[in-house]
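What follows is a single structure, and I will ask about it in a moment.
All protein chains but one are shown in place.
This part shows chain A:
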Amino acid sequence: MKIFVCLKQVPDTETKIKIAADGSGIDTAGIKWVMNPYDEHAVEEAVKFKEKNAGAQVFAITSGPKARAVEALRTALAMGADEAIVINSPENLDAYSTAKALAQAITAEGGAHLIFAGKLSIDANQSSVPQMVAEFLNIPHTSVVSKTEYTAENVTVERDVEGGAKEVVQMVNPSLIAANKGLNMPRYASLPGIMKAKKKVIKEVEFSSLGIAGTEQKVKYAGFSLPPEKPAVKLLTGDAASQVSQLITALRDEAKVL
């Protein structure tokens, strides 16, 4: 039984973003890259599933520039994934062609019983790849999942929607689950796990070998810019009562938001 986890290597959330001089992207110099935080929950869920289901094997898969992307796979291996596949892809592929590449590589491995992914990658903020992978593979998906329950044929999940509401969804397997933060507590990679992960061979697939046409790139990002500088804060003065009354006046008469 093959379980796949789709991952991405992204700048650490502590990163202060700088823009490349020509505005074509961010300045990646000095960035610390980490596994996308939501993907950690996907790996944890896959490894937990494996621990409870004899014969399940976890394949971590990513699409990205090989040199950098393999680090996320090493982390997944250290957390307990069995195998890893890197699709060596150009920088800045869009969600459509990334999803197509992942779907094709998963099919080439014989398909999956379950696929896990994070609900969103914190760099492009698209939340698109998991749904697209599911569509390309013609399997059901649920995104923003915070609870799971498995049987041999089905998985029942809870999906977080607006205002703290939840949808309880049952899917026939094979299916794809895109993890939200509340799903589980990702484990830290153990030292023996890290040592073992270093020795594992990561399978390499060239993006160019997948026959994905240039026309399957649908979206391009340009004109990167930083948010406009905020004017300096107006600090209110005096005792609490005075600060409160100044604030109310400012919100009503100056900012005009009341």
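Brief remarks on what is shown
By our rule, a contact is a pair of C-beta atoms (placed from the backbone, for glycine too) under 8 Å apart; a residue touches a chain by one contact, two chains touch by 3 or more; residues count from 1.
What we mean here is this: contacts and distances are computed from a predicted model.
For the chain that does not appear here, its UniProt entry gives the protein name "Electron transfer flavoprotein subunit alpha", which is one of "Sodium transport system permease protein", "YciI family protein", "Molybdate ABC transporter substrate-binding protein" or "Electron transfer flavoprotein subunit alpha". Touch with the chain that is not drawn comes from one residue among A:42, A:134 or A:210, which is A:134.
Per the touch definition above, the residue from A:29, A:67, A:152 or A:222 contacting the chain not shown is A:222.
Interface residues of chain A with the unshown chain, by the touch rule above, are 11, 13-17, 19, 26, 37-38, 94-96, 99, 122-132, 134-136, 139-144, 146, 156, 158-172, 175, 180-182, 214-227, 230-231, 233-236, 240-241, 243-245, 247-248, 250-252, 255, 257-258.
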